[in-house]
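Presented below is the structure to which this report refers.
The complex appears here minus one protein chain, its other protein chains still in place.
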Amino acid sequence: MTEKVLFGRTKGLLDVEMHYCPGCGHGIVHRLIAEVLEEMDLLPVSAGVSPVGCAVFAYKYFACDMFEAAHGRAPAVATGIKRVHPDHCVFTYQGDGDLASIGTAEIVHAAHRGEKITTIFINNAIYGMTGGQMAPTTLVGQKTTTCQTGRDRDHCGAPIRVAEMLATLEGAAYIERTAVNSNANIIRTKKAIRKAFEAQMARKGFSLVEILSTCPTNWGKSPVESMQWLESDMLPYYPLGVFKEV
Amino acid sequence: MMILLKINSEKCKGCRLCERACPKGLLHLSKTSLNAKGYQPAEISDLLSCIGCAACARTCPDLCIEIAKQEEAQ
Partner (left out) sequence: MTKHLMKGCEAIAEAAIRGGCRYFFGYPITPQNDIPEYMSARLPEVGGVFLQAESEVAASNMVYGAAGAGARVMTSSSSPGISLKQEGISTIAGAELPCVIVNVMRGGPGIGGIQASQGDYFQSVKGGGHGDYRLIVFGPASIQETVDIMYDVFDIADRYQNGVMILADGLIGQMMEPVELPDFKTAEQMRVDKPWAAIGWSEDCGKPRAVINSLYIEDWELESLHERLQSRYRDIEKNEVRYDTYHTEGAEIIIAAYGTISRVAQAAIDEMRDRGWKVGMVRPITLWPFPSRAVYEAAAQPTVKKVLTVEISAGQMVEDVRLAVNGLKPVEFLGWPGSRIATTDEIMAKVKEMREG
């Protein structure tokens, strides 16, 4: 009898337990990134930059050099790293507060300059780590701790579509939005992450994958209900697809 | 040929995403045991029916599931 591994643990993640809530999408995406870096043989020359957000501890999980960045500044930190090691693979991992609120200047300018870095952007329409406040990606009508009767479009606008916005910039080489709500979409997410890293290593410019994910704890839903809400409410507003590919 | 599906019950946080993902409805949370963290870990009810599609492993946020194929040596 021989045993052939069909689905095993990637070397791209250290054997440490992750602190995320049950059913949180972070764990899924961390694994996909780690698998892609391992498969592309990039781990020995990779450096990741973790955000301020639930994924702040991402620096504990990836099997490569890691940096923790101040809130929103990961693209600037990644720029510094990549300019010193232009042949290395540099990625940022950011949430919606980090990237689309405080870090908007940094992400826009990294894309504008065509920085050869890859950003993995986790959009779960809420601020997780700080306890469920409104994010720039929170949907109109969605209730959070800082819009307790639901986001009011008149008061503070409608959510921002980051992938579409960044795709307008010349320096963006690969921009795609995916989701982790189904087996098929998880597979597509991995392919998108791979294409993004390939764009970086081919020096085509800036690459970003926006990944729709869940926050069961702050949405007040079970993990399964959260995936259902992603499908029913987030997908219609945030269409999946490739927005830029050079 | 048999699929060997291993679930690390100590790492499992009982989120049920694997249960939702399994196309054959083979995964459920244990009704009889709790792990050290206090979660009811996921279990496979009928290993022989597993087709090794790995949808469960792919969606598990905690990398609890490993899948291997056991074959007769050639």
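By written order: A and B. Residues from 1 in each chain.
Here is the rule we go by: a residue touches a chain if its C-beta (ideal position, glycine included) is under 8 Å from a C-beta of that chain, and two chains touch if they have at least 3 such contacts.
Please read these numbers as outputs of a predicted model, since none were measured by experiment.
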Displayed chains contacted by the hidden chain, counting the whole assembly: A
Candidate in contact with the missing chain, chosen from A:66, A:147, A:187 or A:235: A:66
Full-complex contact with the absent chain, from A:21, A:34, A:47 or A:163: A:47
Touch residues of subunit A, complete complex, unshown partner: 43-47, 49, 56, 59, 63-70, 73, 76-81, 83-85, 88, 105-106, 108-109, 113
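Quick note on the criterion: only the chains that are shown with their structure count from here on.
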Complex contact set, residues of subunit A against subunit B: 1-9, 13, 17-18, 20-28, 31, 180, 182-183, 186-187, 216, 222-224, 227
Subunit A contact footprint on subunit B (complex, rising order): 3-4, 11, 13-17, 19-21, 39, 52-55, 57-63, 65-73
